[in-house]
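Missing here is one protein chain; the remaining ones are kept as they sit in the complex.
Here the chain labels run A and B in written order, and each chain numbers its own residues starting at 1.
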Amino acid sequence: MAASTNGPQSPALDVKNLGVSYFTSSGEVKAADGVTFSIMSGKRMGLVGESGSGKTTTALALMRLIKPPGRITSGTAVIDNTDLLSLNDEEMRNAKLSKIALVPQGAMNSLNPVAKVKNQIIDGLRDHDADYSANQYRELINELLTKVGLSPQVGDMYPHELSGGMKQRVTIAIAISMGPNVIIADEPTSALDVVVQRQIMETLAELQEELGAAILLIGHDIGLMAQFVDTLGVMYAGRLVETGTLRQLLREPKHPYTQMLIDSLPSLERQDRKRGDLRGIPGTAPSLYALPSGCPFHPRCPQAMDICPSEEPVLKVVNDDNQSEQLAACLLY
Amino acid sequence: MTTAQPDTQGTMPLDTTLERQEGSALARAVLTPFRWMRAYPTLWAGLILLTFMILFGVVGSRFVDPELARAGTVDIDLDPWQTVEYRVKGEERSAFSVLGTDSQGRDVWAVTLLGTPLTIYVGFLAALIGMSIGTVLGFIGGFYGGIIDNIFKSFADMLITVPVLMILVVVAVTLKSSIDVTQQALIIAAFVWMWPLRTIRSQVLTMRERAYVSVAQISGANTLEVIFLEMLPNLLPFLAASLATAVATAMLTTIGMDALGLGPQNQPTLGNTIYWALFYSAPFRGIWWWWAPPVLALALVFGSLYLITAGLDPLANPRLRRQV
Partner (left out) sequence: MTAEYLLRRIGVFFLVIWGAATFNFVLPRIADVNPIEERMSQLASRGAVSSGNTEAMIKNFEKRFGLDQPLYEQYLRYLWNFARFDFGFSIAYFPTQVRSVIAQALPWTLVLVTISSLIYMVLGMALGALVAWPGASRLFKVLFPPIMALSSIPYYLVGIALVHFFAFQLEWFPLGGGYTVGTSPGWDTEFYLDATKHAILPALSIILVSIGFSAIGMRGMMVTTQGEDYMLLAEAKGARSWRLFAWYGVRNAMLPQITSFALALGHVVSGVILVEVVFGYPGIGSMLLQAIRNFDYTLLYGIVYLVILSIALATLILDLIYPRLDPRITYAPRS
């Protein structure tokens, strides 16, 4: 799938220094720490990392859906000159769907089992003071369902009558119902089979291009992402360790973690690699309760140096080809 | 733990290990009960209250003349807080009547002291027997499955929807012969095994699937060993919670029978006291010192059992820990 190039070159979403912590009996756990990135309008960014790396936390924080004992501790997330993180609850509620929408993880259970599909779409609109007549609602729902590749009859069905792929399409219909600037898709296809995965991603991409919205795609499957995103961010232990264009990261990953992540992929662009020649990343993801000092990756890092356990790396420009910067948080650079 | 965010889930176990590490072995041994007390205040409150109620009856009844709990011993309808004179087999006695007397010449204070342990005894005996039946059947059903399991479970399910008190009324009236407290407990035991059966059965079913039981089976342990060494310890919190519930159910049933006049005759159980209080319309006559002591004693015992059940809940269902 070709990366889209249309759209004005201003960030649709600009996230700076986002921090999310969970306050538990054994102290503060930083689930996301100093996360900074931006996505241009009409562009698609992927956020990858192992489970526990903070990618879903980041997604939920942008939607302001972090629940106690978790809390957003710092940062800004600007869409359309508005900082989502400093809105009051009512303003944020209105910003949902209209500025930022979520396509959730686990579509299997994301719809209310006892409500008809159409009512679940209407619920979102109705609470944004959309003043439509019953007829207008019906038309809108038909249009939305058709857009996501479903028949309008689906509106009168209950979620248990739909397949996993159809349910995920409904969640996409909900997400685009008010034409948001940013769509956050949190592993939208993780529970689906490969063929359906691809179809859904194509639908999502088409609609996003039509809306001119930006997409933040959360996932752990770089393979699937590579076919879809323009830029990529890699998270490790709650921090963003590297960002850049897809090409930069695949061709020349700078952070050792990214390198190992790319190496662990089954043959993607490098046709020469034989099947079965897969490399895992040694060691296990660190516990957020007891992060290693300095660079949290140093115990697993093949290129670790003496200073790594004592100094915390920050994101730095490591490669700047004419239009886009590649940043990495590694003491090697 | 409520930090059920997908991103931090993998790191949970560390939380508990950290807690376990602090302090020396000796300090731990000494502090453990207190820590438990702090961790499970509801459970402890319940246990302390129940112990108090048992001691109240068992110890307290040593200080009253059991004759006072017999009908016709003292003058009827006396107000509380006075010294009463009475006569047993021609022998003059006197006692201080804390709560006055009822309309049949019993001393209410004596009845309450003697009745509380009696009622608790019936409840516990019936519950223990019923629990044993339910646990054994639950184990057998859950472990072996198949037709036996189906029969046990269907029978339990059917019996659960039936008002047990009704069946007991028929039994008691038809047998008509006067029963004592132990016989009453045995009859009730026949109708409190269904809930333990369901709980234990479903636990055994899930546990059977878990790896350690399978491993024990593969490694050649026989079935009985698997049950007693591997499964039973894990089921202890469930058994304890079921027992507390079963005691409450059994007590509810025994005082229900008593209150309908079907309890053990001539025994000062709390239920019988309520029966006579109702028979003589004590609540309508404002004779609070007749009905209030047994009602209060029962309320405290039921309350303690509730606290125990509620306190065991986090142990039996760790997922619910820290909710609300």
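Note that in this section a contact is a pair of C-beta atoms (placed from the backbone, for glycine too) under 8 Å apart; a residue touches a chain by one contact, two chains touch by 3 or more.
This structure is a prediction, so every number in the text was calculated from the model and none was measured.
Partners of the chain left out, restricted to shown chains and counted across the full complex, are A, B.
Here the missing chain is touched by one residue of A:41, A:73 or A:171, and it is A:171.
Of the candidate positions B:171, B:186, B:232 or B:315, contact with the hidden chain is made by B:171. Contact with the chain that does not appear here is found for just one residue of B:99, B:113, B:259 or B:312, B:259. In the full complex, the hidden chain is touched by chain B at residues 4, 154, 157-158, 160-167, 169-171, 173-176, 248, 252, 255-256, 259-262, 274, 277-278, 283-286, 288, 291-292, 295, 298-299, 302-303, 305-306, 310, 320, 323-324. Across the interface with the omitted chain, chain A contributes residues 63, 65, 68, 92-98, 101-102, 104-106, 108-115, 120, 123-124, 127-128, 158, 160, 171, 174.
Keep this in mind: only the chains that are shown with their structure count from here on.
Centroids built from CA atoms put chain B at 54 Å from chain A.
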